[in-house]
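Shown here: the complex without one of its protein chains, the others still in place.
What follows is subunit A.
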Amino acid sequence: MITFDHVTKIYEGDVKAVDDVAFTVEKGDICVLLGPSGCGKTTLLRMVNRLESITEGEIRINGKSNRDLDTIELRRSIGYVIQSNGLFPNMTIEENVTVVPSLLGWDRKKKRERYHTLMELVGLDPAEYRKRYPHELSGGQQQRVGVARALAADPPVMLMDEPFGALDPITRERLQDEFIQIQREVKKTILFVSHDIDEAIKMGNKIVLMRDGKIMQHDTPSEILVHPKNEFVSRFVGKDRAIKNLSLHTVEDLQKEIGLGDINETIQDTKTVNIHQDLRNTLSTLMNQEAEQVIVTDDHGEKLGTVTIDHVQRYLHLEIREKAPVSTEG
């Protein structure tokens, strides 16, 4: 749990980078700090592990003020992932991953075991990469190693500063998906900086939308999409917020609410989607294929029914316009 208790950061010359920010990140949550560049989100993140000093207020990690801890100890107990280039080029992948365990004085055997576990967690072959150097890896692989390194000493809290920002869209999406899977396993308390609303909706249990050092809205992704608190939030979220919201729902949700259509065998050339696919992608499949319906299948490929644009529209009205706020669980 990370608590921001009226935190303010004033740089020399009276620039308020962070202005009286107060909120709490619950244990096991991913909280996304979202906002345009210069809004103070990175500064706020860096105040947690004291890479930036706090001018006023207090940040508490699991109830303890981060000022009471020794800076070095504090940083070693917090996982830190930054945009690419954070890996040390002079060290092998194994050395990079086990930097913090080395600093903590773990023995060789324990470090090696940890290295294996972590590399498997992030989907890289431990033996293949052990003696390789960062420059020999692709951007996506480097970032996986970066995540593994942050998890090395099993810190309860992780700070991620636009970790997937420098990757191409396809790799970024894959890493986001994988990271969500990893998070289900490790259940860390994560503060995640992003400037990308789509990423925030996808990754966050909660979003803190910031502007000029102040919090504009602190809510669940669907609340921010459905009930933007002010003009700035609704502009930042964009006109397509209803469509964005669809990415928080799956075909399964739709099936539960309004059921699926019958399979019309006479219509040829239809696509199939998995029942766990989100509605945003389903909708774009419908639109791109110019198919009237897509066939919904379960994990075993069994046909369950069909979805049409009409279904999605009805669901949108029912679920998002009328039933809001919507829970994002599941």
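The rule is short, and it goes like this: a residue touches a chain if its C-beta (ideal position, glycine included) is under 8 Å from a C-beta of that chain, and two chains touch if they have at least 3 such contacts; residues count from 1.
Everything that follows uses one rule, which is that contacts and distances are computed from a predicted model.
Matching "Electron transfer flavoprotein subunit alpha", "NADH-quinone oxidoreductase subunit D", "Osmoprotectant transport system permease protein" or "Dye decolorizing peroxidase" against the UniProt entry of the left-out chain gives the name "Osmoprotectant transport system permease protein".
Touch with the chain that is not drawn comes from one residue among A:G35, A:P134 or A:P228, which is A:P134. In the complete complex, the residue from A:T3, A:N49 or A:T282 that touches the missing chain is A:N49. Shown as candidates are A:I10, A:V99 or A:I243; the residue that touches the absent chain is A:V99. Here the missing chain is touched by one residue of A:L74, A:M216 or A:V233, and it is A:L74. Counting over the whole complex, subunit A has residues 49, 51, 72-78, 80, 82-83, 85-92, 99-100, 103, 133-135, 149, 159 touching the chain that is not drawn.
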